[in-house]
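Can you read through this structure? Questions will come right after.
Of the protein chains in this complex, one is absent; all others appear in place.
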Amino acid sequence: MNLLTIGIGGLEATADPRTVLVTHGLGSCIALILYDPKRRVGGMLHFQLPSSTLSPSRAAESPGTFADTGIPLLFERMYALGSRKGDIWVKAAGGGNLHKDAGTFEIGKRNHTMMRKILWKAQLLVAAEDVGGSVWRTARLFVDTGQVTIQSGSEVRPL
Amino acid sequence: MGLDILVVDDSPVTRKMVRRALGLCGLDLSVVHEASDGAEALDKLGQHHIDLVLADINMPVMNGIEMVERMARDPDLCSVPVVIVATPMSRDRVDHLLDKGARAYLAKPFRPEALREVVVQILGCTGGSHG
Partner (left out) sequence: MAEPTPEFLTELLGSVLEDSAFLLAEPVEERPRFEGSVLLARIAFESMRGGTLRLLTTPEAATEIAANMLGIEPGEEARSSGRAAVSELLNVLGGSFLIRYFGAAVPSQLGLPTSEVLSDWPGAPLSCAAAVRLESGAPLVLELDLEER
């Protein structure tokens, strides 16, 4: 088994069925998980912020940091491996609100809103999601089966 | 044979949104009819076979409550499932609609995934679900 870890602002797609894609530290960030069961191609993005208009220069260096640049790029990586949009399902995890200080606007919810906007425009539904709340999450995609698990603390649950 | 669905809402934007969301449900759709009020909806129900009605409540001419009540009294229409897609409303109104035969209520703004779940459940089809 190959463990491929995706950091903040990172994205990966693979057709290697021995791979497990994993990303940790999902607080307000969101992991977008794509899988094509026909071809056993999987992808994962760990984005931190909703819109690249906040920092175009940073988006150019690290497009995966933002939902609006990272999500299309992840789909391109899937297509490059032979996937077709109609065969891909979408899952998501994260978007929590970990900071309860007054005056902190809810980045987690905003990330989720931007993700939903992009997917709606792309005519894609979310098959399942584990979002919100105030927990940290780790997301894993097992490329051989398409199984997704979400871990919070010691609890591991399927998505 | 595909499904024929009737979308009833006075807002053309909502009708488009519902139509678009239906297109993503993975259903075998034949025709999606539209009506802008309850009276127009009853006309369409009289002219076409309809498998499912998705209806707003707050509409001119005839609102969704009256439309549901009339459908319940009509032996030809009482078995056509109705899902209410409407702005958040008081509990007594929701209960009244469900008592009169509406199968489910989805509050606006609705998530397309929630619409899919309700429609697939009511029509008993697979809906092309993934994952």
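General remarks:
Residue numbering begins at 1 within each chain, and the chains themselves are lettered A and B in the order written.
One rule holds in what follows: contacts are C-beta pairs under 8 Å (C-beta built on N, C-alpha and C of every residue); 3 or more make two chains touch, one makes a residue touch a chain.
What you see is a predicted model; the values in this text were computed from it and never measured.
One of B:S30, B:N58 or B:Q121 touches the chain omitted from the figure, and that residue is B:N58.
The chain omitted from view is touched by exactly one of B:G2, B:G46 or B:P109, namely B:P109. Although one chain is not displayed, its contacts with subunit A can still be listed: residues 50-51, 53, 109-110, 113-114, 116-117, 120-121, 123.
Counting the whole complex, the residues of subunit B in touch with the unshown chain are 10-14, 16-17, 20, 58-60, 86-93, 107-109.
As a convention for this text, only the chains that are shown with their structure count from here on.
The distance from the centre of subunit A to the centre of subunit B, with each centre set as the mean of the Cα atoms, comes to 33 Å.
Residues of subunit B touching subunit A in their complex: 20, 23-25, 111-113, 116, 129-131. Residue ranges on subunit A touching subunit B, taken from their complex, read 35, 37, 89, 91, 116, 120, 123-128, 146, 148.
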